[in-house]
Each structure stands twice: as structure tokens, then as C-alpha cells.
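Removed: one protein chain of the complex. Kept in place: all other protein chains.
Entry: chain A
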Amino acid sequence: MSEPTSTNTPKPSSSVKLVLLGEAAVGKSSLVLRFVNNDFQENKEPTIGAAFLTQKCSLPTRTIKFEIWDTAGQERFASLAPMYYRNAQAALVVYDMTKPSSLTKAKHWVAELQRQASPGIVIALVGNKLDLTNEGSNEAAGESTPAEGGEDEATNDENQAEEATPGDARKVSTQEANAYAEEENLLFFETSAKTGVNVAEVFTAIANAIPESSLKTGRGAGTGQATLGGGRPAEDTRVNLGERAAATPKEGCAC
């Protein structure tokens, strides 16, 4: 599996199958699009079955090529999901932090993955649509790279105006989701596909969390060898970054 890339990079490259799960319209496809193309489309065609995309993620020691299966979110497509998470080494379970029911659904997916997917699967819980919350706009301003700076203004869009607290549509607190993630041993991030906040970090953290052993043996063979905990030591500074991102909103949390 590990083949040196053609040019002067001697870093080993390996591919990782990643599946995105979550309720409809939480922004799964947008997250992927942001990660893959660094782009955001208001009107994304809904995913039929699943969309397939790839993106490379460069780590200090190696290159990870993500093969991303972006699944359809509508409830009835759930029975198709096993087809897609089969042999997946990583999963992104996404919820919409402005919609509590989507977290419930996310928990169901986590449970399903823990029981049915490959034993070593790395699961990241991702709360999306940070841009619709108060912290979202602050953070976007603070953290986004210059390349994404132009889109920051977009956070003050029409969607958020209707909520009681102006600009804050958050319904799922960071603490709640984080506590759950810790309990289930999941990576946890709050992101905005629209502004790009934390999106790359999610994928980097996952790349770091994938156990070396499962990469060496190739795709799908990581079963039964390494647990998520085993992968933990491998993640260094990146994880801290993620934790910090998850922690920052706490300060500004209105509830």
C-alpha cells in the first residue's frame, strides 16, 4: 500500500477509508467539500447513496490519502449505510449544533459504528454550523487563515437572525457534546463548513489517530489490532489544537 509519491517526497503514503454519517442537512457534504476543495456551495446537490471524494493530508511523517464516502443523510438511507462504512478506518459523525435531534441521531450512529464497523475504527464527533452561533463569528475572525478571510463576513447571514439571542442559534452546548465524546472515546470538534473553522483540523486529527499498524497492513486490515486508545499516543500537537478549539467556545457559551 505504501508507495512513495512520484516526486521528491519520500514520505510514505497510505490511504484511509473515511465515512461521513449524520442526519440530513447537517452539512456532511459541505464539510467534505470544504476539506477537499476548500469551497462552500449554498445549493449542494443532495447526495444520492453516497458521494466519493479523495483528498491527501500531509503529516510530518507520512501522507494520508483520504477516500471519503459522503453518505446521504435522509433517515431512509440509513439502511444503506453498512455498505459504506464496511471496512472504513475512520468515521466522521456529524451533527448540527443548532439542532439537538441531530446529536441524538449522531449518538445512534456512534453506537452503530462501535458495534458493526471495523473494531479499530477512529470516530470523530463533529458539531457543524459553528458560524450560526455567537462564538462562530468571533472564532472565525480569530482563527481562519487569510485565504478564508473573505468568507468570514458571510457568517452574518440571514439564517441566524431569527433566534432569540441575536446571532446565536446554538442548541447543543459544547460541554454536553464533549462529555459524550469523552465518555465514548471519540475525537470531538466544532466546525463550520461555511467559514472553514476547524475543518482541516478534524481531518488532521483523524489522520494522526489512525494507528500506524493498520496503515502498514493496508486498507481494511486494521481490524482487531489497534484500538482508538492505541492510536492516541501518536497524536501530538495536532490533537491539542483540536482540544483547544473544542474548549474555546465554552468561554463564550451563552448557556
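In the analysis below, a residue touches a chain if its C-beta (ideal position, glycine included) is under 8 Å from a C-beta of that chain, and two chains touch if they have at least 3 such contacts; residues count from 1.
The working rule: contacts and distances are computed from a predicted model.
A.B. asks: Just go with whichever of "RNA polymerase II transcription factor B subunit 2", "Large ribosomal subunit protein mL60", "serine C-palmitoyltransferase" or "Putative GTPase activating protein" UniProt uses as the name of the absent chain.
C.D. replies: So, among "RNA polymerase II transcription factor B subunit 2", "Large ribosomal subunit protein mL60", "serine C-palmitoyltransferase" or "Putative GTPase activating protein", the name matching the hidden chain's UniProt entry is "Putative GTPase activating protein".
A.B. asks: For the chain left out of this view, which of A:36, A:57, A:78 or A:200 touches it?
C.D. replies: A:78
A.B. asks: In the full complex, which of A:35, A:69, A:95 or A:203 touches the chain missing from this view?
C.D. replies: Hidden-chain contact among the options goes to A:69.
A.B. asks: Name every residue on chain A in touch with the hidden partner chain.
C.D. replies: Touching the chain left out of view, chain A contributes residues 15, 17, 24-25, 42-50, 52, 54, 67, 69, 72, 74-80, 82-84, 86-87, 108, 111-112, 115-116, 219-220.
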